[in-house]
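The complex appears here minus one protein chain, its other protein chains still in place.
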Amino acid sequence: MNYQRTTRAANELREITIQPNFLPHADGSVLISCGNTKVICTATIDQNVPSFLRGKGEGWVTAEYGMLPASTQSRMKREAASGKQSGRTQEIQRLIGRSLRACVDMKKLGERQILIDCDVIQADGGTRTTSITGAFVALKMAIQKMLNDGRLPETPLIGSVAAVSVGVVGGVPLLDLDYPEDSNCDSDVNLVMLNADKIIEIQGTAEGAAFSLAELQTLIALGQKGITQLAQLQQKALRTI
Amino acid sequence: MNYQRTTRAANELREITIQPNFLPHADGSVLISCGNTKVICTATIDQNVPSFLRGKGEGWVTAEYGMLPASTQSRMKREAASGKQSGRTQEIQRLIGRSLRACVDMKKLGERQILIDCDVIQADGGTRTTSITGAFVALKMAIQKMLNDGRLPETPLIGSVAAVSVGVVGGVPLLDLDYPEDSNCDSDVNLVMLNADKIIEIQGTAEGAAFSLAELQTLIALGQKGITQLAQLQQKALRTI
Amino acid sequence: MNYQRTTRAANELREITIQPNFLPHADGSVLISCGNTKVICTATIDQNVPSFLRGKGEGWVTAEYGMLPASTQSRMKREAASGKQSGRTQEIQRLIGRSLRACVDMKKLGERQILIDCDVIQADGGTRTTSITGAFVALKMAIQKMLNDGRLPETPLIGSVAAVSVGVVGGVPLLDLDYPEDSNCDSDVNLVMLNADKIIEIQGTAEGAAFSLAELQTLIALGQKGITQLAQLQQKALRTI
Amino acid sequence: MNYQRTTRAANELREITIQPNFLPHADGSVLISCGNTKVICTATIDQNVPSFLRGKGEGWVTAEYGMLPASTQSRMKREAASGKQSGRTQEIQRLIGRSLRACVDMKKLGERQILIDCDVIQADGGTRTTSITGAFVALKMAIQKMLNDGRLPETPLIGSVAAVSVGVVGGVPLLDLDYPEDSNCDSDVNLVMLNADKIIEIQGTAEGAAFSLAELQTLIALGQKGITQLAQLQQKALRTI
Amino acid sequence: MNYQRTTRAANELREITIQPNFLPHADGSVLISCGNTKVICTATIDQNVPSFLRGKGEGWVTAEYGMLPASTQSRMKREAASGKQSGRTQEIQRLIGRSLRACVDMKKLGERQILIDCDVIQADGGTRTTSITGAFVALKMAIQKMLNDGRLPETPLIGSVAAVSVGVVGGVPLLDLDYPEDSNCDSDVNLVMLNADKIIEIQGTAEGAAFSLAELQTLIALGQKGITQLAQLQQKALRTI
Partner (left out) sequence: MNYQRTTRAANELREITIQPNFLPHADGSVLISCGNTKVICTATIDQNVPSFLRGKGEGWVTAEYGMLPASTQSRMKREAASGKQSGRTQEIQRLIGRSLRACVDMKKLGERQILIDCDVIQADGGTRTTSITGAFVALKMAIQKMLNDGRLPETPLIGSVAAVSVGVVGGVPLLDLDYPEDSNCDSDVNLVMLNADKIIEIQGTAEGAAFSLAELQTLIALGQKGITQLAQLQQKALRTI
């Protein structure tokens, strides 16, 4: 018999809440919850760019990711105490950065950098996709701030970015895996889309069983449906600021 | 003319809230706010003790401290990315650990360790004292859990612990400094007390002007008043769990 | 006008050579060339498993990746001298490890570990996919060695693994990008397949322009064609040992 | 029955010797002995200031602290080999730096930095307070050198700094704890004073039993008595240079 | 009975091959084999000099050394993964750098730096001496390139550099030790010579038994004979570029 969810449909997102202005010191910030996964996402405007861009009149967006030690079921080690970020952490923060850069016209942003911080307060699967979805809202808030104070004459945003995970668990394609589902999936796809329409990043991994192109298509369609809803929730949150 | 506070009296605490069970994965957790300073404090029970205690039948309490990069007015560097904890971070987490160990009978705790994590979400002065006050609540919740499930026959707690900062700003002794006050103080004392009665830790620093024993006495009396109130708020929060 | 390759067709691989037994000290080794990209891949049998698997009767496959400083057009810094592996390096070695684990039945491998090393001697694009394709041959050689000396009664391999990059450059879908193509592509997909038939890993990134599901399908089909050829070349190389 | 010292009175310092010019390469240096605790303290003038002070016309004083591996009863690990300074080391060197900055008018010092090094040759309790007392002498020697060669027109020193530890052992308040006393004390206070008169730093810790304000007052009075003697010994040593 | 070699005479080198232009991206490169020891040596021209030489009109030569994990009989740990270079690695790369600097007139080289990389592909004893011998050829190729393109008006080379190991095994002085011989030697001398005539570096170690000056003289004479042959092979390889 196939796996069956008890509290939501296979193609249903978890409950999403996006609370803007969560951290007043940042130029943009949200607390985003996706079920029991909770992430603080902030955007900080930095008037300096990385050295490889100096003097080129172009901007940059980069991201850092962390988890509170007590965010996970069994406490994980504090990376600052271990003295280095794990490979997983680095992989995720590189993904967040690439995903957000895809929606910014760097020439229009001008020679400045936006630093994204995604800090996971509570983890129940999907922390990297939740981070991207929340970080876009924080990023847009920071850009709005610069439009308001005249630092930017026009928006450098070329669209919105949101992300979701999809996967096959017990033979069933599912939208938005929680941690128990993620731990038992056959395959797992993280999907990042521009305007809920085109793919910016796709990362699919066969944890249990390799999958066919047809299965991949099913999963992408499922993910696009979820991303469409996430994009609406992002817009709604942004209207409140 | 001397410095004068506009929104509270010189001997008044900022608004304090203590929200227990903030992070369900931990054995004890609170979100504590002291004005605009907000800290997540968690306690995790670990059945292992540090190697120097193995086989001795005694327990241990230790603490780690961190700040979200966007918790401060201008974003601070992520310590996990820098590859090491600053001297300030290490000093603070050593202080938190020592302070909490002072209220635990390690023989009664038995050969297990309680790991305290204090993560500053928003910083506006007094993060180390707020961490200690919040961490005691998380610690007591973890101990209560072990009393409830029978791992502990009797409480190893020998009292309650709370902390506050006091200082002289513009010639005036003040209770519970916020960040602007702390940055301009003549002297600054962090006070940690057991049962709001006896001193566990006192750390006084003359930032601007060296101070006399008489001034120190005034500050300690002021601090004890604040700690008495904090201890009541801790008890109130613990009654709700 | 669209981009046009001068020395090979859009759907053509670069010249591939796989030279087994390149490093006699390893349990399996190849020098694999994919055009001007050259990687030494080795497999070393280790009778210990990581601590999380101890006593479970299951094996493990893990990978490390490095580049010689002079392998790139302008010399890159030696990671051993910098004191850490870059995020890119860690991301790649995690990908190699996951990809190879997908073709091994860990119970049949038994409680031992196979360490894969992929060291790039010369880099001209596609180093991660070339590493995976070469590493599978080294892995199979190490397993063959254990079948020959009786350490393994039957093969733990459940198929073959190969990988290739595909991407859109100047509007044209291309198989097996070299470095100049990779640097100028609109989108870039790394594809890892089991038995040239099912997907183990897919990592697609829109470097320039987000892409549609239809474009993704075209690229996957192109990649599968290349992987089919690579799998044949792997078999051919393995027949010579 | 209470603890009783055999070789000196409860309110007596250990034998103190301060040997100036111990290391001729430094701008100021002493070997200070406090009983069996021996520390080499040096002051080096550096014409650069930390970046946060550049161009402000103000100076800085900072300190580093270390222990020879064989300085302790059982050899401690060499921090340079471990690759990092312990939290204790960082806490102590921050304390030394703060304490000495309290006696220097940074505007009069001008845009230059004085680097203090305190290296413990032999440890028998009180290494941090002995370091401060010795470092003041080295600091004053370096300033005298700049007054002599005309780099400084007037002294930037606003007083003298000395430090001592006091504590309660077996119920008895004691001045200047040695290592066995420090290991068994109920409470331990490190006191740093300006001109043996006002408090610069006070760090009190209840190792065994929390203490009252009255007990703290007794300890501070005891400490001040010791610091008065230390200040005289500092002056005497400085007269010999 | 004394140790006796089976496949070559006591005063005979292993088979040497030097393949220039092994890595096209570098300014000079060889693959050098000395029996089963194989090293890739490259030279990269860098228009910057270390900070201590800036503005002095003089050049520099420096070296880095590494081993592939699978180059040794039992796989060694990857230094980039461990996060630091071993003492042995640092000692060897300092030796290579010093040895090559001895044949370069730094004023004639001008304010630029040549970075040498020696990466051991396969190790069977003598990796440091083989690295030096190969690195000289790579260095000369890089200098020839600058002579050809007019960056250098005249050669800064003041001679050629080659190196070999000699040692006493089982009482018998041997030229060019392989790994089993090196592991069992009584004494081991690494000799680096300028123009096969004068000593640049000599590093002799009594692994088993201390040796007399007379024994040292015998070993040096044996080494000089080998270095004379190596210098001829270097010249022969350079004639083919």
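For clarity, chains are labelled A, B, C, D and E in written order, and residue numbers in each chain start from 1.
As a convention for this text, contacts are C-beta pairs under 8 Å (C-beta built on N, C-alpha and C of every residue); 3 or more make two chains touch, one makes a residue touch a chain.
The model shown is predicted, which means the values in this text are computed figures rather than measured ones.
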Using the whole complex, pick out the displayed chains that touch the missing one.
D, E
Write down which of D:N11, D:T89 or D:T228 is the residue touching the left-out chain.
D:T89
Subunit E, residues in touch with the chain not shown (by the definition above)
84, 87-88, 90-91, 93-94, 98, 102, 189, 193-194, 197-206, 209-213, 216-217, 220-221
Can you list, in ascending order, the subunit D residues touching the missing chain?
23-26, 29, 36, 40, 42, 44, 46, 64, 66, 68-75, 78-85, 89, 115, 117, 119, 121-122
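The working rule: only the chains that are shown with their structure count from here on.
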Chain located farthest away, centre of subunit E as origin (C-alpha):
B
Centre to centre, using CA atoms, which chain is the farthest one from subunit D?
C
Averaged over CA atoms, how far is the centre of subunit B from the centre of subunit C? Could you give it in whole Å?
51
Any chance you could list the residues of subunit B touching two or more other chains?
83-84
Considering only which chains touch which, how would you classify the arrangement: line, ring, star, complete or other?
line
Sort out which chains touch which and give me every pair.
A-B, A-C, B-D, C-E
